[in-house]
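These notes are about the structure you will find just below.
Every protein chain except one is present and positioned as in the full complex.
As written, the chain order gives the labels A, B and C, with residue 1 at the start of each chain.
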Amino acid sequence: MPPASPPPVLAVRDIVKTYGGVTALNGVSLDVLPGEVLCLAGENGSGKSTLIKIISGVERPDSGEIVIDGTGYRSMDPTDAIKRGIQVIYQDFSLFPNLTVAENIVLTSAVADRRHLYSGRAAQAAARAIVDDLGFDIDLDADVEQLSVADKQLTAICRALVNDARVLIMDEPTTALTHTEVNRLFAVVERLRSRGVALIFVSHKLDEVLRISQRVTVLRSGEHVITGAAHDLDPRAIARHMTGRELDESRQVTALGPDAGVVLEVERLGLRGAYQDVSFSLRRGEILGVTGLLGSGRTEIAESLFGALPHDTGTVKVEGRPVRLRSIRDAIGAGIGYVPEDRLTEGLFLDKSISDNIIAGSPDQHRNRGRLLDRRAVRKTIDGLFERLRVKAPDTRAPVRSLSGGNAQRVVLAKWLARRPRVLILNGPTVGVDVGSKAEILGILRSEAAEGRGILIISDDAPELVACCHRVLVVRHGRIVEVLQEGEVTVEAIREKVAA
Amino acid sequence: MSGSRGLSLRRLRGSNNEGILAIVLVVLVVGMSIANPAFLSLPTAFGILRSSIVPLILALGVLMVIISGGIDVSFAAIAVFAAYTTVTVFDGDTFGLGLAGAFVTALIIGAVLGSVNGFLIARFRLPTLIVTLGTQGIFNGILLAYIGSRYIANLPDPMAAISTTNLIEVTTSGGRAYLHLLVIPAVALALALSLVLRRTMFGRSIYAIGGDLDAARRSGIRVNRTQLVVYVIVGMMAAAGGMIYMIMGRSANPHELVGTELDIIAAVVLGGASIFGGRGSVLGTVLGVLLIQVINNSLTLAGVPSAWQRTAVGVLLVVGVGVQALAAARGTWRARGRIRINSGQEVTA
Amino acid sequence: AGAPSAASRTATSGTTMVTVVKVKGIAWFDRMDEGVKAYGQEKGIDTRTEGGDDVSPEKQIQIIQNLIAQQPAAITVVPNSPEALSSVLTQAKAKGIITVSHEATGIKNVDVDIEAFDNAVYGQKIMKSLGDCMSGQGEYVQFVGGLTAKTHMEWVGAAHEFQQANFPGMKRVEDPIESTDNETAAYQKAKEILAKYPNIKGFQGSAGNDVPGIARAIEEAGKEKDVCVMGTSIPSAASKYLATGSIDKIFFWDPALAGKAQLEIARILSTGGKIEPGTDLGIEGYHSLKKLDGYDNVFLGDASIEADAEAAKKYDF
Partner (left out) sequence: MLILLIIAFALFSVLNPAVFLSTTNLQNIALAAPEIGVISLAMMLAMLTGGIDLSLVSIANLSAITMSTLFTTLAAGDPGQAEQMAPLIVLAGLAVGLAGGLVNGLLVSGLGITPILATLGTMQIYNGIAVAWTGGKTLSGSPSALTNLGLSTVGGIPILFGLFAVVAIAFGVLISRTPLGLRIQLLGANPTAARYSGIANRRILLSTYVLTGLLGGIAGILFIARNPTASADYGSSYVLLVIVIAVLGGTNPKGGFASVFGVVLATLTLQIVSSGFTAMRLSAYEYAIAQGLILLAVMTYDEVRRRWTKPVRWRPARRASS
């Protein structure tokens, strides 16, 4: 570090944190300078969120120290942290589902200011100011529980920025955002940086990381691996530091045989106010990508196909037979599976064990002749998937709540693989998943497709779509406006069509 | 994007379905009046208001707890404990402290008992149902085993003095109508709580804690302290309710009130508060209490034979809640269906 | 509560008699407890009362079952639901425990049921006073603690029949109304009745809390003079309203004496004696027992008391 650089606003020294038997952090040290973005990279479960929670006072470290402006603390307390100007965008947002967007945005700062009175009108004004400043579009009066994941994320961002933070920590703030919102966020980050705010940024999208940060710190299994200047690194290098091996992110798509039949056929599907005239077909063994902007209607199409939302017009055929999709059970009966967008509330039973989560979708497939659960078959399925998906957990009895994001995502995937659906729809299958795991998950999807399933991936992540999709549909204003065929699937093409 | 009509409908329904509840209440009152015109009279109206005083005060306390994501089944035990103990101590106004002294004593007792709940809940993070089930038995047991279990026919003088004081007395064709003085504290409490819940950070913190406890901790809300304060206040409100109950009943019976917890909780939930926390309003609670009191206190008037009154109360309760539940279900359905295609249009940057 | 001193336990280790009451801690059964304790002192027997913390048949069953294991000489009981106890009392008898009941006409499997009076006569007596007070004219209603309370239903039933036979000018305008033995509930029901029947002239109460609650409603309506209120209650609960005339008369019997009578019967039976028509228990109101027709184990005393404001002052319970 050049001697001229200002002293760090925030530093942590030799932080150790264990959860029972699991060591989440093992002697991690780092520091953040004013006016820089420090990126924290690492595989799922490497301890990034834990470190952040320790800095923000949500968790206490077993040992080590947190230094703010030169003063050392054994542990923090959320109020103290906020008072010292540390703001956090948590990975799970930490929003209040029962309060409005406006209130969510202002509440934390009002608490930190030790306010006693609360005024709805003032809250509205303050929230409006920050939302407009960021150029987001959110309904301030909506209850947060009714928002899409993306809107929740935008709300969480607004909340962190409504105060004048000195240190802003963002734990995967862009998982649900598309290119446009990410760009807006990054513009704000630049502005803050120029004002001397120190930022810690966590993301699994390595190209984002390199675009925004000045320095990168890599963690592996709770240990500090390296801290280096961003311009000295490239995605491959970071991935290598994270995983300890070389990763291949290139396009790997197996050619479909001419005899691969159509497994899902959607014709002129429509839902008023959401999407119209959606037609496409999916062949056995095919991986079809769907992309578009936030609110373009992709999620609604997927949810209609899964029976979670109704549809007004159109027909759906599975293996050539028309199916009625009036409920989720209809869809599952027809052989359609769905990995939802919001895994925390829609995908997982957080307090239940990994086993229970895996078997949740397919108890009927595991019955013995006495109509009881066949313990041996259940075990076999669970252990098989646990191994195959390489879920990082002490054992299958651990509650899913104790897993990191990427591992939790594997559990959701395992639930559906246990059911062996004909068509598997995945909404953001690798959101918040590290590069190593992402490669593995895509590998799993490829092999599932190879077994004759049709797979539909909804994603904002262009490289990911390129890596595994035969074709990509682009949705805009609720219509399919473009179909990128085999040869046309490139990152540039996708970005261009989405933004057009 | 949704039209202004949709918005005004939403307003009308209220954030916790208060509108629907008000309609149910009106329908019930109209129905009762048709069944017996004598129902629609000032004495009846005042009578129902009077009978709502104590349930309302207790319900307001329960509302706070429910919003904060908990449930309290010990408040009735606290109410009786505080009021009966006060009556025992003040027998004949030994200390000459007067009514205010008696109330202060009761409130202190209520606060102490409430703090036991609050402490256990905040410190050990135990489920509130469990804590209050436990303390309910303990408080009530201590009262009856060690403080007294006998009916006291004559209240201390200062309390007895306001037993028969009325705020309004009107003579109508249907008989004399009285509005008891003690509606004032009930109304005042309702207004105060409504302000606290909507206009203070303490109130908003209660909603926040009920919405997501962890998020509340992370945003710096002092969750433990807030919870403790909530249970202390609930203890004090219960104590006040117990005192008013005994004053209006002109006697102190330690066996009463306990056992009516569920009816009070039902009124609060009927008023739109969510059992899971984070939602509820004073207005809804007031309507819920009134609805239950109308049901309980007009069946004889409406001509329901006494053998069938228990059933009738149950049926009316189920119908009332059913209408609410259906309206709420339609509400969320609409909210789900209210899909905007927004950002697509304004992405130009 | 209820634990005797160590001295008395050793002195009378042979004979223990337990009285199981409907509920512990209310004035009525505290008074019975006084009688039970006094009786134990007099006779040198280990006596005590047991009871649940609320009025429920299942708790009495539980208590009696637990008592059987302790092998007392006798169990006397004031049941919440006579029928519900029949099987547990059979078990007690099978273990050689003497069983006596009170306020439980028709109960099976007890050696003797002792009633302070004939329920029908008691009901008639109340109605006679009510009818006289109303000059045999006008509308009236009856309250019961619970529609499931057997004795209350017998009292109001007999009273109603008596009224139809003797006071044709009177009219019962509602079926018996349930107060759940809660004063506030009785008060609210009474207010409803006053609104529904502006010309109501009489109320008959059954549970101890009925007439005080009714009286409160009457006082508020300023109808102390126009309406007759009579029924079972205890002096301490009713005195305030007797004084203002909002209750006209109360009816009751002394639970202390009833407690003694139960124990005396148990003692007689345990010493091989017999209870017959005419037996004198040596207790006021139980000097010459009558046998109730149609039952083989029910004996009646003549212990009912009626009291107006003056008379009620003599009692301290």
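Assume a residue touches a chain if its C-beta (ideal position, glycine included) is under 8 Å from a C-beta of that chain, and two chains touch if they have at least 3 such contacts.
These numbers come from a predicted model, not from an experiment.
> Going by the touch rule at the top, give the shown chains the omitted chain contacts.
The omitted chain makes contact with A, B, C across the full complex.
> Have a look at A:Phe136, A:Phe201 or A:Tyr338 and name the one touching the chain we're not showing.
Once the missing chain is taken into account, the touching residue is A:Tyr338.
> Looking at the full complex, which residue from B:Val24, B:Leu56 or B:Leu144 touches the chain that isn't shown here?
B:Leu144
> Going by the touch rule given at the top, which residues of subunit C touch the chain that is not shown?
Residues in contact with the chain left out: 1-3, 24-25, 48, 50-54, 56-59, 61-63, 65-70, 81-88, 95, 146-150, 153.
> Under the stated touch rule, tell me which residues of subunit B contact the chain that is not displayed.
Subunit B touches the missing chain through residues 73, 120, 124-127, 129-131, 133-138, 140-142, 144-145, 149, 262-263, 265-266, 269-270, 275, 307-315, 317-318, 321-322, 325-326, 328-329.
> Mind pulling the subunit A residues that touch the left-out chain?
Touch set of subunit A with respect to the missing chain: 19-22, 308, 327-329, 332, 338, 340, 345-353, 356, 359-361, 363-364, 366-367, 371-373, 375, 393-394, 397-399, 402, 415.
Simple rule for what comes next: only the chains that are shown with their structure count from here on.
> On a CA-centroid basis, which chain has its centre farthest from subunit B's?
That would be chain A.
> When the centre of a chain is set as the mean of its C-alpha atoms, what distance in Å lies between subunit A and subunit C?
72
> Roughly how far is subunit B from subunit C, centre to centre by C-alpha average, rounded to an integer in Å?
36
> Quick check: how many Å separate the C-alpha centres of subunit A and subunit B?
Once rounded, the distance between the two centres reads 42 Å.
> Would you pick out the residues of subunit B that each touch at least 2 other chains?
none
> Find every residue in subunit A that makes contact with two or more other chains and list them.
Residue numbers touching two or more other chains: none in subunit A.
> Going by the contact rule at the top, pick out the subunit C residues touching subunit B in the complex.
1, 23-27, 30, 53-54, 147, 174-178, 182-184, 187-189, 191-196, 198, 209, 212, 216, 219-222, 236-240
> Using the touch definition from the top, list the residues of subunit B that touch subunit A in their complex.
198-205, 207-208, 210-212, 214-222, 274, 277-279, 335-347, 349
> Using the touch definition up top, name the residues of subunit B that touch subunit C in the complex.
Touch residues, subunit B against subunit C: 36, 38-39, 41, 43-44, 47, 51, 140-141, 144-145, 149-151, 153-154, 164, 174-176, 178, 245, 248-251, 253-256, 259, 296-298, 300-301, 305-307, 309.
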